[in-house]
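All protein chains but one are shown in place.
We just call them A and B in the order they show up, numbering each chain from 1.
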Amino acid sequence: MNLTEPYQSDGARGVQPLRLVLVLGLALVALCAPLVLGTYAVHAAVIAMIFLLPAHGLNLLVGYTGMLSLAQAAFFGLGAYTSALMSIHLGTSFPVNFAGAALMAAIVAVPLGIPALRLRTTSFVMCTLGFVIIGQAISKNWISVTRGDMGLSNIDKPTFRLLGASVEVAGPVQTYYLALAIGALATGVFWLLVRSPAGRNLVAIRENETLAESLGVPTWKYRLAAFVIAAAFAGAGGSLYVHYISVASPLMFQTIYTTTMLIIVLGGGAGSITGVVFGAFLFVGLSEGLRVTPELRMIAYGLCLLLLVFKFPKGFAPLLQKLWDRAGGITRKEGSA
Amino acid sequence: MTAPLTILEVKGLTKSYGAVRAVDSVDLHIDRGEILGLIGPNGSGKSTFFDCTTGLAEPDTGKVLLEGTEITNWPLNRIAREGRMLRSFQKTVVFKQLDVEENLVIAGQMFAFPSVASTFSFGRAARDRVAGLRRHARELIELTGLGHVAHMPAGNLSGGQQKLIQFASMLMPDPRLIMLDEPMAGINPKLIERVVDTIQYANREMGVSFLVIEHNIDVVTNLCSRAIVLDQGRKLCEGTPAEVIANKDVREAYLGG
Partner (left out) sequence: MEFLIEQILNGISTGSVYAIVAVGMTMIFGVLRAINFAHGEYYMLGTFGGWYAISALGVPYPVAIVIGVAVTAAIAFVIGRLVMERMIGAAPEASVVATLGVSLVLQNSVILAFGGSYKFFSEGYIEPVFFGDIGIAQQRLLIIGLCILVFAGLEWMVSHTRIGKAMRAVSQNTEACAVVGIDVRTVVIATFVLGTSLAAFSGILTAPVNVSVYGSMGEIITFKTLPIIVMGGLGNVRGTFIAAMILGIAESFVAGQFGLQYRDSVGFVTLILMLLWRPHGLFSSHARF
């Protein structure tokens, strides 16, 4: 299963009318969706856009740098607790908490990443999984701070302070627009990041680390940078999540969170931004939509994972690429010499 | 102060793997503008010597000096980046999923950007610098005759073409010294000529010095002004290619006599 998409420089330049229609159409759908959809669907869309943040981070690791990390859920949880504690004890507003959560995740990622990145393959995967398990143990047992299994509840809804007035973002529809703005911003930042020379160096590391090293790329620094940036994305996602659902508890370190992030990236298409955005909506939507009974939902979800591995080993990114190419009037040929 | 005549100097380099002395106190120097050949039977320690001088492996003892600066134990990436001394690998390696042009742009990046942090910028200046790299890449692609495959994934090309990509990549950063590990192994005779031409061109026009591990004696004779023979980790002899080939010890080493 080769999960990564080749890094492509844009084939066709200029504006194709069909593509423009496609992009504007999607933007319109995104903007109008809450007016049409029911509350529950809007809620699912909010969750999807929240999970998009740790998923972008994971994509940077798996899709661009070639490292399978399970630690995103740990940083997601760390961000959630940081934001919740700031809100409770400092009474700071959402933008401050949001930045604080991302920063905290990034700072903690440095001492965790330095030893973990010495490891390879299975050991690295296990070590990053260990961070999640240890995160859960801390959230359960550091009762004076986290209140243990009871968790921190009644976290403020996202509030903004403007000119002395305090604006609260409450309810799914308002949160939808907040999440949409954050999700779009994060996707934009991510896009710039992977298009930067650094992004190209990360792809070089994924493709062949020794070769990258021999061409002067300090691979260790880049891998650490990717790990830290990914953690910041996850921490930011955790912050938005905790202000939306208003509870931070050890349940946030459960395997299903890791599974969801993993499946968004691998199912959407590692190494593809559109694939991951699509994956976030598809898989969160699927998981929320399957709520018949919790057990049946999980069984169906599990079967979807299996179906995905066997039927779409590269995720949905290649399909999306085809659609995009067709909209741009390109028929891409498989290159061969 | 004039630049030193010697570009690379290796003193008493030794490396053991367990009880085996793969390289045993080897001295070597490469003069500026020289193409030096390194030959020897399989298992004579050539590749270990390469790895130890380029930072892929740490030597047990010995010193490596690049234009008078000691670079012993510098990691591979630093030797490449700061020393502008690049190496190839015996097994051809390219970034397989990336097209030829991207391969070359990556090769130039760490030299065009002063620091890791600066590569994270996506402003106008960074974009211009990448555009410059792209132009340079196109020139080298034309030079190596890869123009018609410039936008194909490198992994889809033939072994010989991949060797050329690898070679062109090493020319991207305006190198001082290039170390080639069997550049002709497994490529067809037509391409051998082109590789030889390109090496000579880079040597003559760009002032790049070379150290070449090569089995093909004709190529060594053609290309190198001087050759060194390694056998069982030791320097067996040194001289012009003709002298080396005529040497009795060398014949014995190769024939296992």
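By definition in this document, a residue touches a chain if its C-beta (ideal position, glycine included) is under 8 Å from a C-beta of that chain, and two chains touch if they have at least 3 such contacts.
All figures in this text were calculated on a predicted structure; none of them were measured in a lab.
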Next on the checklist: As a test of the contact rule: which chains in view would the missing one touch?
Outcome noted: A
Checklist entry - If the hidden chain were put back, which of A:L20, A:L296 or A:L323 would touch it? => result A:L296
Checklist outcome for this item: Touch with the missing chain holds, among A:L262, A:V277 or A:A317, for A:L262
Next on the checklist: If the hidden chain were put back, which residues of subunit A would touch it?
Outcome noted: 1-3, 62, 68, 115, 118-119, 121-123, 125-127, 129-130, 133-134, 136-137, 140-141, 255, 259, 262-263, 266-267, 270, 293-296, 298-299, 301-306, 308-310, 313
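By our rule, only the chains that are shown with their structure count from here on.
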Next on the checklist: Could you work out how far the Cα centre of subunit A sits from that of subunit B, in whole Å?
Outcome noted: 41
Item to check | Partner subunit B, residues of subunit A touching it in the complex | outcome: 4, 6-7, 9, 192-193, 195-198, 200-201, 203-204, 207-208, 210-219, 221-222, 225, 335-337
Next on the checklist: Per the contact definition, I'd like the list of subunit B residues that touch subunit A in the complex.
Outcome noted: 54, 56, 75-78, 80-81, 86-87, 89, 93-99, 101-102, 105-107, 109-113, 116, 119-122, 126, 129-130, 149, 151-153, 156-158, 161, 169-170, 173
